[in-house]
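One structure is given below, encoded as structure tokens.
With one protein chain withheld, the remaining protein chains of the complex are depicted in position.
Just so it is clear, A, B and C label the chains in written order, and each chain counts residues from 1 on its own.
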Amino acid sequence: MIKAGIIGATGYAGNEIVRLLLGHPQAEIVWYGSRSYTGQPYADIYRNFTKLVDAACLDDNMEALSAEADVIFTATPQGLCASLVNEEILSRTKVIDLSADFRIKDVQKYEEWYGITHKAPQFLEEAVYGLCEINREQIRNARLVANPGCYPTCSTLSIYPFIKEGIIDPDTVIIDAKSGTSGAGRGAKTDNLFCEVNENIKAYGVASHRHTPEIEDQLGYACGRPVFLSFTPHLVPMNRGILVTAYASLTRPVTDNELRSLLHRYYDNETFVRVLAEDVCPQTRFVESSNYVDVNFKIDPRTNRLIMMGAMDNLVKGAAGQAVQNMNLMFGLPEETGLLAVPSLP
Amino acid sequence: MIKAGIIGATGYAGNEIVRLLLGHPQAEIVWYGSRSYTGQPYADIYRNFTKLVDAACLDDNMEALSAEADVIFTATPQGLCASLVNEEILSRTKVIDLSADFRIKDVQKYEEWYGITHKAPQFLEEAVYGLCEINREQIRNARLVANPGCYPTCSTLSIYPFIKEGIIDPDTVIIDAKSGTSGAGRGAKTDNLFCEVNENIKAYGVASHRHTPEIEDQLGYACGRPVFLSFTPHLVPMNRGILVTAYASLTRPVTDNELRSLLHRYYDNETFVRVLAEDVCPQTRFVESSNYVDVNFKIDPRTNRLIMMGAMDNLVKGAAGQAVQNMNLMFGLPEETGLLAVPSLP
Amino acid sequence: MIKAGIIGATGYAGNEIVRLLLGHPQAEIVWYGSRSYTGQPYADIYRNFTKLVDAACLDDNMEALSAEADVIFTATPQGLCASLVNEEILSRTKVIDLSADFRIKDVQKYEEWYGITHKAPQFLEEAVYGLCEINREQIRNARLVANPGCYPTCSTLSIYPFIKEGIIDPDTVIIDAKSGTSGAGRGAKTDNLFCEVNENIKAYGVASHRHTPEIEDQLGYACGRPVFLSFTPHLVPMNRGILVTAYASLTRPVTDNELRSLLHRYYDNETFVRVLAEDVCPQTRFVESSNYVDVNFKIDPRTNRLIMMGAMDNLVKGAAGQAVQNMNLMFGLPEETGLLAVPSLP
Partner (left out) sequence: MIKAGIIGATGYAGNEIVRLLLGHPQAEIVWYGSRSYTGQPYADIYRNFTKLVDAACLDDNMEALSAEADVIFTATPQGLCASLVNEEILSRTKVIDLSADFRIKDVQKYEEWYGITHKAPQFLEEAVYGLCEINREQIRNARLVANPGCYPTCSTLSIYPFIKEGIIDPDTVIIDAKSGTSGAGRGAKTDNLFCEVNENIKAYGVASHRHTPEIEDQLGYACGRPVFLSFTPHLVPMNRGILVTAYASLTRPVTDNELRSLLHRYYDNETFVRVLAEDVCPQTRFVESSNYVDVNFKIDPRTNRLIMMGAMDNLVKGAAGQAVQNMNLMFGLPEETGLLAVPSLP
């Protein structure tokens, strides 16, 4: 059994890691870390775990935790993992960081977009970007995995095959994304109250959202040159789910058949990526509470553009599920272990 | 492997049986029955099953199905199961009926409340009411199980220990219930459109809902005499979940400790019933997409009443989950098999 | 023009008073009081008022405000109005208090249920309970009006005619109420986050909610003796609306016709109370953003009970609308002035 510790277990992503690991046949949770609720029974914070979790919350002492755990998940605000991790910890424990600390290789870029000083730049080169479908082999041998952001996961998987194969012009990429409200976290902010979110939709972080450089990096690796793109996230009155609608100009005439074959070639062996049939649009409800990503595209000959679409559950494939998928790879387990729950609908 | 057939696989309850059986280690689905969608790929109707279910929908030929299946789930409108079932089918296949056809032992009462003629009254005596926590032993040997209604399941489990032990006066029971909209089914009715349900709450079936006699029967068996009660269901703008708030007069002075011990005595050995701590109210989100029922109570000394509360997922413990729980019992499997998914939140 | 000041203008009830007074032909707002946002443009807090309100928020100095205003609305937490009001203020300005400070005549009862010391018990006798349909005449001459609570307004109007006429037994009243989330206020609490409220229903304040004695008082006045009742509020995932489902035993045999005539006799002259047709259940969406209350009832001969139902918008008739209705009465205007907006649907 893999002994797992979670720092930030009382956030929505942490809670989802708990849910997934409780159903994982080869992992057990040894540390429910929560600075805010230290000492309180975990199931008093998340009563869905009544009768299922007896443990109380512990603090975020990563040193102590690394002595007990085989793997540590840090589901914490930006900066915390970088400030706690060190060589000693990494020498005895694998770390999967759900924050952005190790996602962007360029320290300066990280510090500009996040507005904080990076506390552990020495691990940036070693850290592996944990988008399993793309970096599978490096993840297997990693000590430190940077678990991708929710928007970057959905955006990258929706666009990757097309940009990599030169089908679309990298200078024309526009990503219009929509997310459920759990992505905003469990902090008590007026903006996230039910009555402020319900019956409403809004854009936020226009031309300035922190996931922009992360997506640009990944798509840049794919096409072999720097990418600058427009990324606009929107807040939708639902709990879970991310939908990406991306636009780019085609570099040459293409047919639906040609692109469909391409997409299937990239993804048919991927358990968690599902290529939908022609004219079927991804919907977030079809992947809810699962680790699947549904992708599709539409050619618009009138404008010579490709519209690329993807849907996933932001808390699963966009956070906790992908983290567990990374754990499976890092520990030599079948990648799907504990992640095959069927999407729940309605 | 148990071979399972589903008649009515494209309703919400049918879809949920599919979801649960796909995760069940000892069952496989051999028949996706749907009169409306015969011939169409099942995953085209419910795209959450993309890449997971290849089968196409079949008709509702129970005869043919019984030759292939070990168990048949009928998730169909009232009257259909009774019109199809016969001795030959029951002699070779177990039947779990999710409709009301075999829940009420008194034919006349059934026909009055449901307004249809019962087509198979000869099986009423044999049929076992599949509320597992109460009728476990009879279910093990049943050929035909009447899977309980959603409201009756939650209501009965919330009230049963108190009425059975004579703590409350059976003549004073009032049940005010609230349900998510999946309980209204997937039929295309104006009343169930998003814009008619969202931002709204209403009572319906006041003093006339068909689940009333079913609850009265079960509570009557518990206390040993006929019960007449008030039952008012309400439609809530959410997909899943039932909440029951029930009221009754106390027959004698009691303490929280005394009743709490009583409740624990009844339910501590039940995997799927969770007795909450004092002053913690059940919430539907804490049991979402799981087979758990959370129950609690509050003594009101000012009015000498007991307020009894229960929450569950109407599609799981209120329909498909309980059906699978019944199947497990009928086939000698551990009752929890395939049903231990942790509630998903948020 | 009536000059109106609002203390607590940035809460949901305060915001609704602003909305209503902007549409009122004979009132103007001279003071947008908000301790939290003093100095900030009001329309920066509530952007629905962009281009419509230029004023900035002021503090909660009731003395200063009373020098400028003809009427003060206090839409503040319990205790604030009682701590600020005095004879000098009341001698020159009318006060409509939306908190509970002056609703309950018995100081001791108030202090027990609210857990605070009453700071101005000397005005309790003078204060008029502002349920316009019942206390219209006293309101016309009042200096200080206690604007009723949301649950008490809907509960009282639903039950009043029946208890006053002796149709129901006062000892058997049970009120099961459901409210949209705006009733919980705009404070930044985790419990009221979108992801905690959405897809969920729960009871709260079981057998202990502060509106209980207020309802008991009003129904007690109606039937001429003390009433003790069960009141259970529930939180529903919608912004606005309160639905009351109330139960009581009939004191004698009655017919639908008889009770329907009774209800019409009480309410046909009331602009804001609408008696629905037989078998039509009140729904909150039919009164949304309006000052109407829809009421109806159902006789249940099986249990000898009467089920009484009411629906209204908690922010309008349950708070701001009723406050404006009170203002109209206090200033000799037609009661409906500025309040005839048609309910908005969907």
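Simple rule for what comes next: a residue touches a chain if its C-beta (ideal position, glycine included) is under 8 Å from a C-beta of that chain, and two chains touch if they have at least 3 such contacts.
Bear in mind that the values here come from a model prediction, so they are computed numbers and not experimental data.
The chain omitted from view is touched by exactly one of A:Thr50, A:Thr156, A:Thr284 or A:Asn328, namely A:Thr284. Checked against the full complex, the candidates A:Ser83, A:Ser230 or A:Thr251 give a single residue touching the omitted chain, namely A:Ser230. Screening B:Gln40, B:Asn61, B:Ser83 or B:Asn192 for touch with the missing chain picks out B:Asn192. From the options A:Gln218, A:Thr245 or A:Gln322, the residue with contact to the chain not on display is A:Thr245.
For chain B, the residues touching the absent chain in the complete assembly are 12, 181-182, 186, 188-190, 192-199, 237-239. Think of the hidden chain as still there; on chain C it touches residues 12, 15, 19, 22-23, 46-52, 182, 199, 239-240, 274, 276, 280, 283, 285-290, 292, 294, 340-346. If you put the missing chain back, the residues of chain A touching it would be 174, 176, 178, 180, 195-196, 198-204, 206-207, 228-230, 232, 234, 236-241, 243, 245, 247, 281-285, 288, 298-300, 302-303, 305, 307, 309, 311, 346.
The criterion applied here is as follows: only the chains that are shown with their structure count from here on.
Between the Cα centres of chain A and chain C there is a gap of 46 Å. Spacing of chain B relative to chain C, judged by their CA centroids, is 38 angstrom. Rounded to whole angstrom, the centroid-to-centroid distance between chain A and chain B, based on C-alpha atoms, equals 36 Å. Multi-chain contact residues, meaning those touching two or more other chains, occur in chain B at positions 199, 239-240, 283, 285, 288, 346.
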